[in-house]
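Just one protein chain is left out here, and the rest sit where they should.
The first chain written gets the first letter, and so on, giving A, B and C; residue counts start at 1 in each chain.
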Amino acid sequence: MIIIIKPNTKKELVSSFVAELEKTPGLQAHLVDGLHTTIIGLVGDTSKIDIDNLRTSDIVEEVKRVQEPYKNANRKFHPDDTVVDIGGIKIGGSHFQVISGPCSVECEDQICEIARRVKAADSAFLRGGAFKPRTSPYAFQGLKAEGIELLLEAKKKTGLPIVTEIMDAAHLPLFENVDVIQVGARNMQNFELLKELGHTKKPILLKRGLANTIEEFLMSAEYIMAGGNENVILCERGIRTFETATRNTFDVSAIPVLKRLSHLPVVADPSHAGGISWLVEPLALAAVAAGADGLMIEVHNNPAKALSDGKQSLTPDEFYGVMLKIKAVLAALGKSIG
Amino acid sequence: MIIIIKPNTKKELVSSFVAELEKTPGLQAHLVDGLHTTIIGLVGDTSKIDIDNLRTSDIVEEVKRVQEPYKNANRKFHPDDTVVDIGGIKIGGSHFQVISGPCSVECEDQICEIARRVKAADSAFLRGGAFKPRTSPYAFQGLKAEGIELLLEAKKKTGLPIVTEIMDAAHLPLFENVDVIQVGARNMQNFELLKELGHTKKPILLKRGLANTIEEFLMSAEYIMAGGNENVILCERGIRTFETATRNTFDVSAIPVLKRLSHLPVVADPSHAGGISWLVEPLALAAVAAGADGLMIEVHNNPAKALSDGKQSLTPDEFYGVMLKIKAVLAALGKSIG
Amino acid sequence: MIIIIKPNTKKELVSSFVAELEKTPGLQAHLVDGLHTTIIGLVGDTSKIDIDNLRTSDIVEEVKRVQEPYKNANRKFHPDDTVVDIGGIKIGGSHFQVISGPCSVECEDQICEIARRVKAADSAFLRGGAFKPRTSPYAFQGLKAEGIELLLEAKKKTGLPIVTEIMDAAHLPLFENVDVIQVGARNMQNFELLKELGHTKKPILLKRGLANTIEEFLMSAEYIMAGGNENVILCERGIRTFETATRNTFDVSAIPVLKRLSHLPVVADPSHAGGISWLVEPLALAAVAAGADGLMIEVHNNPAKALSDGKQSLTPDEFYGVMLKIKAVLAALGKSIG
Partner (left out) sequence: MIIIIKPNTKKELVSSFVAELEKTPGLQAHLVDGLHTTIIGLVGDTSKIDIDNLRTSDIVEEVKRVQEPYKNANRKFHPDDTVVDIGGIKIGGSHFQVISGPCSVECEDQICEIARRVKAADSAFLRGGAFKPRTSPYAFQGLKAEGIELLLEAKKKTGLPIVTEIMDAAHLPLFENVDVIQVGARNMQNFELLKELGHTKKPILLKRGLANTIEEFLMSAEYIMAGGNENVILCERGIRTFETATRNTFDVSAIPVLKRLSHLPVVADPSHAGGISWLVEPLALAAVAAGADGLMIEVHNNPAKALSDGKQSLTPDEFYGVMLKIKAVLAALGKSIG
């Protein structure tokens, strides 16, 4: 950590500030005295220092971090890829998987039919929303507990493990048999929820917030991991920018950046990123080419009648076609599904 | 609502689509047939129509809303300013109020001393964080229940009603004696929390999310109001942009825009918007000049020792000076505090 | 074009407004009268209508465009892909090409050595900056006329056509023998420059501005095409967002969106988008997978000594390796270089 001292600060003030800093065990402060600028280099374990507090000192001009503020999620302290194992299905490392299904669970026929079709196309997981975060209080809010029951029914019929979103820690008991719990973009910084999920052992699929930096994204993973749950899968799903031609701007760079900074698996959601069905294929292939460990794709047997987000859903036939291309791009990179 | 039909769509398909639309009671569909484009104008109460569903129809090119998707929060249906009354202290309409206090409640001496000082400077409310949303799991998370006790103690001593943030609906019982419940920027779209708050009668201070549009902000207010709670105060606190010289970009235009679209009171938080104490005065005055109904300002008796956000806090003396200027600008506009 | 009339507007005013609109030959105005809203659907050729003017009418609430405001660049009026032919080397349609070379031309040895190396790796064009737009007036500004001479020398030795940036129309005479003239992101809306380039027959590589929408990007292409020059190549190079982990946010979705809206070839610049050399490979592959017609990649024989942007340059050996992967991904999609 680097502390830049305000110009013309008295030497005694700097000395007593340095003495104060060195009271923290394991920290050493080195002084760099320039003509116009005095800098303090703080070395040792600075992860517990509250950078905002340092900034309020009367003699401090600016503080800059050298080390990342996350530890459990940091590749520096965990060089090998984390592989999350969900009932024998692995994701991360050399294991690439596809999660697919409808935006919302609507009825038994719908979810079971879609499950059957996506399984046939080599999707490893079934997704489906039971609790739906909707901008409008008047829009369909999901089937809730019943939706989870229907997902479990589809799992029983097809064997596909299920992924579904949680919106409140109070609902956790309903998720007992869910295989992967999803945290949506709008809850990426719902810290109370993250803390509760850190006390479970469930694999968590954590989506990046619409306007959150990669560092904040990793700090939210850190919240879960700090509680003891290391089964975190990161999901890039588009960020908010000035561009209006797409629903969000798919930040494809986030994939290689996350994989460099962290050891956690990274999947991409081209359906929410683009928001239009014809964009799913090019964005899915781009994510694969950029090194994603998996994809999350919306599939609906009748998009025009979907209760939510039909506009961005593929039909099962379209999904089958996209999967063929995904496999071809994976093969070109020496990888494969599974 | 306007529905643009894809070019070269067969007339029969358009007719049956129109017939389908008109099945909804109170809706009328008017056809505009052009050389290259066919447009359907849908008139009547369109607030319950799911625009995303319309978009998925095979014959639909684009759908554009004409009416706002919020109703309870909409000035069109409620032309007069809402005045929120908190134990006799009014905010909104011709009533301008200041909310101030530390970022976090730290101890009884701190909060009582600050309460005494801000009251002397004509602050109408005391703010203080008991539950603190922090990016890092390793940063100070607030005194929680004890923090609320200390706020109530300060209220007892000074008479100032208190404003403090809730992070989880499960904590609601602790807020029984809190005068105004704050929803933070990161929870603006925590819809489960909003729904629960809609079932209380407590005044809610709702902060705008870091990357949320004004329309989404009003939709979140609508969530609370749809539950029956009309005591919502909106708070602009800066949005996220590419600029790094300030913590956030204070969207001062949001103040007049919100007041035009909605009847709810609008306050501004210059402390979080700028993130630096010397920016509080110019941003506070700008908010007043732009027509805000109130301000939320961080004040700490010893900013350099604050457990959070000290960098942006004013000392009580600085706050007193800023209040004098606020009163001067209010007077110039024919307004006053209270 | 759709015109929404303000509520409670007198019928006579609407009628005379409609009559005024229909004075424009080829335009028809259809009235949709609702309970709360009156809408006018304007059909015919609306491309010459100034939408901002309509908005200023006292009776107009809002105006929404249905048709795109660009014509020459619009795929609707030109369904087939444009193929730009540069001395027999084709780009667009089924022709994929790579443009590579240093950020800045520095000396004859440098540019000729790099040209030789990138040609050996199947780059079809040599790029190199002679006029350099730099944020600081104190940074290296390029070799200017001498830089163009050196590029022509490298072309003579290797046969590679050259691509270099223009910063002012007054410099056009120096570009007489340049094969492709580049317009940089900062000049995307330098309309005087675009108009001048529209009067030449030179192929133009137009980069997207840092904060420009896809529609504005196509309008800038339209400026060049409106002057008679249809040889425009579009280049996505990253946009500006709140994310700071990368230099810009590479908007990979822009590639399929541009190709759907327009018939012009689209190339991507992963070097400027990411701003870091290890990001070039994943972003280049993502662009290829998303359907780009080409890539622009920075290559330097000694990045650590480059006079500009060395941080994002590949060495010739690294470039060779990336080209092998590019070819593999192209092959997986049934495409190839050339």
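In this section, a contact is a pair of C-beta atoms (placed from the backbone, for glycine too) under 8 Å apart; a residue touches a chain by one contact, two chains touch by 3 or more.
Fair warning: this is a prediction, and the values are worked out from it, not measured in the lab.
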Task: Identify the residue among B:Ala211, B:Val232, B:Val267 or B:Ile297 that touches the chain left out of the display.
output: B:Ala211
Field: Touching the absent chain when the full complex is considered, from A:His95, A:Arg240 or A:Lys325
entry: A:Arg240
Task: Among C:Ile89, C:Leu210 or C:Ala331, single out the residue that touches the unshown chain.
output: C:Leu210
Query: At which residues does chain B meet the chain that is not included here?
result: 211, 213-215, 239, 241-246, 249-257, 260, 273-274, 278-279, 282-283, 285-291, 325, 328-329, 331-333
Message: Using the document's contact rule, name the residues of chain C that touch the chain not shown here.
response: 47-48, 50, 52-53, 55-58, 69, 133-140, 167-170, 186-187, 189-193, 195, 209-211, 216, 219, 222-223, 226, 240, 303-311, 313
Message: Could you pull out which residues of chain A are in touch with the chain that's been left out?
response: 2, 4, 28, 30, 32-37, 39, 41, 43-44, 62, 64, 66-67, 211, 240-242, 244
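In this text, only the chains that are shown with their structure count from here on.
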Statement: centroid check, CA-based, most central chain -> A
- request: Determine, using the mean of C-alpha atoms as each chain's centre, which chain is farthest from chain C.
  value: B
Message: For chain A versus chain C, what separation do you get between their C-alpha means, in angstrom?
response: 31
Query: Per the centroid of Cα atoms for each chain, what is the distance between chain A and chain B, given in Å?
result: 27
- line: When centres are defined as mean Cα positions, the distance from chain B to chain C in whole Å is 39
Message: For chain B, give me the residues that contact two or more of the other chains.
response: 211, 240
